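Only a single protein chain was left out; the remaining protein chains are all shown in position.
Let's look at subunit A:
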Amino acid sequence: MIWAALALVIGVPVALAATSEQLAWRGPVYILAGFAGIIALGLVLVQPLLIGGVLPGLSAYRSRRVHHWIGGALILAVVIHVAGLWFTSPPDMIDALTFSSPTPFSPFGVIAMWAIFAVALLASMRRRLGLRLRTWRAVHIPLAIVIVIGAVVHCLLIEGTMETVSKAVLCAAVLAAAVKVMVDLWRKRMVRSENLARQ
């Protein structure tokens, strides 16, 4: 049930974007860049679900492993998105990356991109840095909030190939998943510290 809903929430916007008449006026690289962006948003939805243990059939260990792999896939999607747009119109991409773009959604996307890169870099060095779970979460969760909000606002403000309703549903799902998992984590921590206090 959850898997089916997840497949629909990600699959429908991708499928509807694939039928967009805008595609007729775009080159293949631009099309690829656009879809990489949609996929990236879909991956941002999957990430909290994995870590929150919401997806049935996956053990906590497996979920965490997949979370790492999806993190890597997210980096790849973002790189394809940015590189493809750069190739399509270098001055527009340079404007976006230097925060001097006329489009209001660009800074949200660029900030989310840097937050994604930061999480990936820290995750790859977590063991070397000797970060404990608590410290790691204190770093990762704020960055995750930046990624989720940045990605959602970026996507909602864009007028492109995505169909409006399916886009809004995907964005709402991304927000809801992130909020649910973070609230759950926070509750668990509250319960644990209460238990400790009682002992």
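Just so it is clear, a contact is a pair of C-beta atoms (placed from the backbone, for glycine too) under 8 Å apart; a residue touches a chain by one contact, two chains touch by 3 or more; residues count from 1.
Quick note on the criterion: contacts and distances are computed from a predicted model.
Per the UniProt record, the chain missing from the shown structure is "Twin-arginine translocation pathway signal", taken from the list "Twin-arginine translocation pathway signal", "ATPase", "ABC transporter domain-containing protein" or "Branched-chain amino acid transport system permease protein". When the full complex is taken into account, the listed residue touching the unshown chain is A:Ser101, out of A:Gln47, A:Ser63 or A:Ser101.
In the complete complex, the hidden chain is touched by one of A:Ile31, A:Ala112, A:Ala144 or A:Ile158, namely A:Ile158. Seen across the whole complex, the unshown chain contacts subunit A at 22, 24-25, 27, 85, 88-89, 91-92, 95, 100-106, 157-160.
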